[in-house]
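Structure incoming, see below.
All protein chains of the complex are present and in place, except for one that has been dropped.
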Amino acid sequence: MREISYSDALREALQEEMSRDSEVLLIGEDIGTYGGAFGVTRGLLDRFGPDRVVETPISEGGFVGMAVGASLLGARPVVEIMFMDFMTLVVDPLVNQAAKLHYVYGEQAACPLVVRTPSGGGRSYGPTHSQVFEAWFAHTPGLKVVAPSTPADAKGLMKAAIRDNNPVLFVEHKMLYPTRGPVPGRGSRPIPIGKARIARRGTDVTIIAWSWLALEAEAAADALAVDGIDAEVIDMRTLSPLDMETVIESVQRTGRLVIADEAPRSGGVSADIGVRVFEQVFDYLDGPIRRVTTPDVPVPASPVLEQAALPNRERIAAAAAELCGAY
Amino acid sequence: MREISYSDALREALQEEMSRDSEVLLIGEDIGTYGGAFGVTRGLLDRFGPDRVVETPISEGGFVGMAVGASLLGARPVVEIMFMDFMTLVVDPLVNQAAKLHYVYGEQAACPLVVRTPSGGGRSYGPTHSQVFEAWFAHTPGLKVVAPSTPADAKGLMKAAIRDNNPVLFVEHKMLYPTRGPVPGRGSRPIPIGKARIARRGTDVTIIAWSWLALEAEAAADALAVDGIDAEVIDMRTLSPLDMETVIESVQRTGRLVIADEAPRSGGVSADIGVRVFEQVFDYLDGPIRRVTTPDVPVPASPVLEQAALPNRERIAAAAAELCGAY
Amino acid sequence: MLVIRLFEEKVEDLFTRGLVKGTAHPAIGQEAIAVGICSKLRKGDYVTSTHRGHGHFIAQGGDPNRIMAELFGKETGYSRGRGGSQVMADFSIGFLGANGITGGSIALASGAALALKNKAKRGIVACFFGDGATNQGSFHEALNMAAIWSLPVVYVCENNMYAMSMRATDSVSIESLATRADAYGFPGVSIDGNDLTAVQDAMHTACKRARAGDGPTLLECCTYRMSGHSRGDQRAYRSRAEETAWKKRDPIRATRKQLIADGELTAEQDREIRREVRAAVSTAITFAKRSPEPDPATLNDGVFA
Partner (left out) sequence: MLVIRLFEEKVEDLFTRGLVKGTAHPAIGQEAIAVGICSKLRKGDYVTSTHRGHGHFIAQGGDPNRIMAELFGKETGYSRGRGGSQVMADFSIGFLGANGITGGSIALASGAALALKNKAKRGIVACFFGDGATNQGSFHEALNMAAIWSLPVVYVCENNMYAMSMRATDSVSIESLATRADAYGFPGVSIDGNDLTAVQDAMHTACKRARAGDGPTLLECCTYRMSGHSRGDQRAYRSRAEETAWKKRDPIRATRKQLIADGELTAEQDREIRREVRAAVSTAITFAKRSPEPDPATLNDGVFA
């Protein structure tokens, strides 16, 4: 299969869905001629025109609220928030409006909305351009949260998110955009939301990750293999609802668990996965779990400090090795 | 000691701190003549005048941002957000500004800000007036989060929060306002942020709760005692930073753990506490933990559905009894 | 007329008897706005509302039985008891929902208008909100975008002189809220919101503009909330004299007087209508009381579509 980048895969998904369904429209800042801060929507304005590619003033709260309103009348908006850090401004329309509409209004109401946003650190953009806020939205009943790590998953899950009748937060880690991989072409199928992917099979320890850290976890598994440790890597892909079935099945086989999460340690999705394992497979574990996370600090700009803050393949491998008694 | 209500205790703390330090000012909607939606600030406008009791238009994001700015020049604002549900509108100034200021700007900057807000359900106010969002802010490095359950703790922690040089989210469950208890008088001391309180000593099972559910947990313990189960109840009081020392010490003694949390199950503070116990005292536990939470649904308005959604003393007791093998 | 009175009586009834749990915000004194605005809408148009939404809902044709049942938290309510006073909707009649968040519906309405514009359906949206809501950031953001995209929406500001306890004159430094439209470059008009005809006339003009694709209008409808903000409001922030003065300008009384003067209503018809309305309200209450409670077993249903 041809290999394309994560950005290109996203753009293909958007383009195919826009061609397939005229209700799909893009909303966001600088998504037209500029192509979006990370180039994902490049060329789509020319192709679909300004009624389908709606460039907005800098009014995140307002245009997400508008996207919710448009979705009530059948539109399927895909909104870009330029950095996940600015999701702080759109919490109200997502949490107090979008997430509750179907529950309270019933069958008459659906909110087929996708909010796309680049998350995370690694590029020294500093404390207000490097954050990971997935946990807030995974804590919101009525929202779905996906965070694919491969170009193929990005394309498939974007298609699923657009066709889903619920609000979906689509997390695109900014380190992933240039990464490449095989991606099916036109007319490829959506990948179901809510299913984790076993990225690598192994027997000694389960490593759970998603988004950028799923790639780091695979690299960690390669390194562990050299030391004779056979790690299984689960790419969660969806953070809400969590596919605990896949996790539990794996942990029951390996008896050891490492969770990698770029969010600050307190209150991350890692805690949620961890506590569910605790509740469900207490008896199967050979030892405690290890979480590899950013400590409870803002993400510093300086490359030296940023690298000290963020989880990476070395730290994931070290945690797994420690659990396996290798250190 | 005289008994007063939770609201009165808060008002006393505000009044004493305002008298003690002229930098303390109140900011919020309808906090003057109206006295705040739940009456906490009643009388303070008359006493301190409009420069100290600043009534705002309905502009939550704006006036929290302004409070942050004022705090940079030495003011110690105590902001009221009328319902915790509206915290959705103030995430940006708290997370992207207040929480990071000291870390990035160092000693020159402090942000001695308190945001007070009534949380939770139980009064049939419906899905946008009954929510619990503590987990979001506990997930934010640089913010402290307190949620006292007794009038005495409310007074002592409010004093501590006001004197603290960091932004503090002060959660006041709306069911607590009319509850009464002994409260020390004028000049009483602050209660340190970050320390849990053992509300009841016991040997069979540890029940962790905070805010309104701490009272329900105590009632559950009373009920369990009738069945011969001796429950220890820990009132966390502070949700960030977590006093894991007290928790761990207790769990090591009892070997069993129930966590009660009014937030939706996925991603609540209950997950955070649970996973830390898992990481730290894996070997001491006699069985899995039990979390008693609201399921992942919006809080319905109908009393019947609301009661079905929210944790309460019966559910807490049932979970503890199950762990103790009584059912 | 029937609708206005039904509305007032119903809300007053609710409010004074305190038969329902939770909270409710009666729109007593503001009925002419709801009726005047909604009377100009057609099939295919939409309305968004606020925490003070029963009047808008009834004016748009909402079923009083189901509204009342929702206040009682019953399964037959518009939100099957899940929403309560501030969270109910009926999309089939174009009522896109009340809203518990002050200003929350302004962006929603504007987005609905964007969807209508894109579909060239020729529908418009009437967006209700209070004087207090004009100080929210979402008001600013949405009105600006509606302006640049010429969206078919009419912004209806019910300036009832107070946001809870705060006087509108204390929350802004301008004479008229209609001025705010200048910041976005579309017309802002201030009218007497207690004068049904004035509301209808202004709405007529605004609708024409919206339907022609010329963009939004901001209507400031000046009125007075004759009741408290919500249950339990002592109204310490305003004088009884002020309230009495406004009672004289009661829109229901004014409209009745006008209709009788114009010969469109006889005293007999008026009494008849009042009887009918009172009966309809009792029916609604009986309906609500007799309706079943929601089944707790359904609590987790419908979180996702």
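Order of writing sets the chain letters: A, B and C. Residues in each chain are counted from 1.
Rule of thumb we're sticking to: contacts are C-beta pairs under 8 Å (C-beta built on N, C-alpha and C of every residue); 3 or more make two chains touch, one makes a residue touch a chain.
Not measured: the values here are computed from a predicted model.
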Candidates A:R123, A:R200 or A:R315 - the one touching the absent chain: A:R123
Selected residue (touches chain absent from view) among C:I93, C:V172, C:A280 or C:A305: C:V172
Options B:P93, B:G202 or B:P303, residue touching the unrepresented chain: B:P93
Subunit C residues touching the omitted chain (full complex): 135-141, 144, 147-148, 170-174, 179-180, 182-186
Interface with the unshown chain - residue positions in subunit B: 25, 51, 54, 56-57, 59, 61-75, 92-93, 96-97, 100, 102-106, 108-111, 141-142, 144, 165-166
Residues belonging to subunit A that touch the chain removed from view: 29-30, 32-34, 37, 55, 57-59, 61-62, 85-86, 88-89, 123-129, 295-298, 300-305, 307-309
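Keep in mind that, in the parts below, only the chains that are shown with their structure count from here on.
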Whole-Å separation of chain centres (CA-atom averages), subunit A against subunit C: 40
Where subunit B and subunit C are represented by their mean Cα positions, the distance between them in whole Å: 35
Distance between the centres, which are taken as Cα means, of subunit B and subunit A, whole angstrom: 30
Of all residues in subunit C, the ones touching two or more other chains: 79, 82-83, 87, 99-101, 137, 303
Multi-chain contact residues (two or more partners), subunit B: 85-86, 88-89, 127-128, 295-298
